[in-house]
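Report on the structure given below.
The complex is shown incomplete by one protein chain, all other protein chains being positioned as in the whole.
Moving on to subunit A:
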Amino acid sequence: MIELLEASLLLTGTAFMLVAALGVIRLPDLLTRMHATTKAATLGITLIMLGVALHFGQATVVARALGVVIFVMLTAPVAAHVIGRAGYFVGTRLWSGTLKDELRPHYDPLTHRLHSGLEEDEEGGRRPRGDG
């Protein structure tokens, strides 16, 4: 029973990792590729490490496997955010079928500034904020 559960965990995790690799080679631009690698690879590594913990079944091994899982779950979004931000700032092209890029009208690539629409205008006074 344990062996069956472990084998299914390992095989499912491997399948998710393979899907992540397929996504990184098939998807059209940087952001969609990151969408494949971060989520699918994190789930794959989680399932594989759960299988490892189930195989050994000692407290120290379970702690280490869960340590790997928690570390990957904490760092994968941070790494994806940082590299996606860097890729956008250096002007990586989006896919030609992209429908919406909400950052483009607010971001000035020359001065590297992001406008929220609530800045002080040229005279130094604040725009009315709707409180009368």
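Quick note on the criterion: contacts are C-beta pairs under 8 Å (C-beta built on N, C-alpha and C of every residue); 3 or more make two chains touch, one makes a residue touch a chain; residues count from 1.
Just so we're on the same page, contacts and distances are computed from a predicted model.
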According to its UniProt entry, is the unseen chain "Aspartate carbamoyltransferase", "Spermidine putrescine ABC transporter permease protein", "Na(+) H(+) antiporter subunit F" or "Oligopeptide transport ATP-binding protein OppF"? "Na(+) H(+) antiporter subunit F"
Against the hidden chain, subunit A presents residues 7, 10-11, 13-15, 17-18, 20-22, 24-25, 30, 33-34, 37, 41-42, 44-45, 48-49, 51-52, 55-56, 58, 60-61, 64-65, 67-68, 71-72, 75-76, 78-79, 82-87, 89-92
